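Note that this complex is displayed minus one protein chain, with the remaining chains in position.
This part shows chain A:
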């Protein structure tokens, strides 16, 4: 098949433990991975292979479930089962934690940066989705909204590619969309149709469509 992908290399990323998620840096030069060994690892090209450039340990007490790069590539967020989300800043010699976002009741399942880089979203088994505002100068993160629209564990949050519109997927079989309304965030749409847990969503680059995948073994494509 001309469009098939061929394997470049295989990396043992997180020794003795599950590798949960990956994220390419915006420039494509680095790859971040996270796993059950409670670390985040940064990988870069080395010759024909990939080498580990940094191990971000001491950030979390439990499995790191998801990592996400900020649009500018200077920050990396890591969401963990320990209930916190760490924000790491990249500098010459590595990465350091600049903020720890606390507040979720239990395991954080996903984290995502808005395209503008000034908002961050997290979601958790506590059924809520939190929106945080980033103050880059102060490196401060403030909670802007706590959205409890889902009735079950929220698995994934993803921002629209160009608008401040957030989508979330949940064990309650729905996808929900959120946007800002006056000075708070509200759930502006509920996409029903799946008959089991919705594990993830993805926006098409133009932002016209959204696809969701579910435990019901279907993919559903949604359009406005």
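Just so we're on the same page, contacts are C-beta pairs under 8 Å (C-beta built on N, C-alpha and C of every residue); 3 or more make two chains touch, one makes a residue touch a chain; residues count from 1.
By definition in this document, contacts and distances are computed from a predicted model.
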| item | value |
| --- | --- |
| Name under which UniProt lists the unshown chain, selected from "Nuclear prelamin A recognition factor", "AP complex subunit sigma", "Protein farnesyltransferase subunit beta" or "Cytochrome c oxidase subunit 3" | "Nuclear prelamin A recognition factor" |
| Contact with the hidden chain (one of A:103, A:117, A:193 or A:207) | A:103 |
| Option touching the unshown chain, where A:54, A:120, A:134 or A:149 are the choices | A:149 |
| Sole contact to the chain not displayed, among A:25, A:63 or A:212 | A:63 |
| Residues of chain A (touch criterion as defined above) contacting the omitted chain | 36, 62-63, 81, 102-103, 105-107, 125-128, 133, 142-146, 148-153, 172-174, 183-184, 190, 196 |
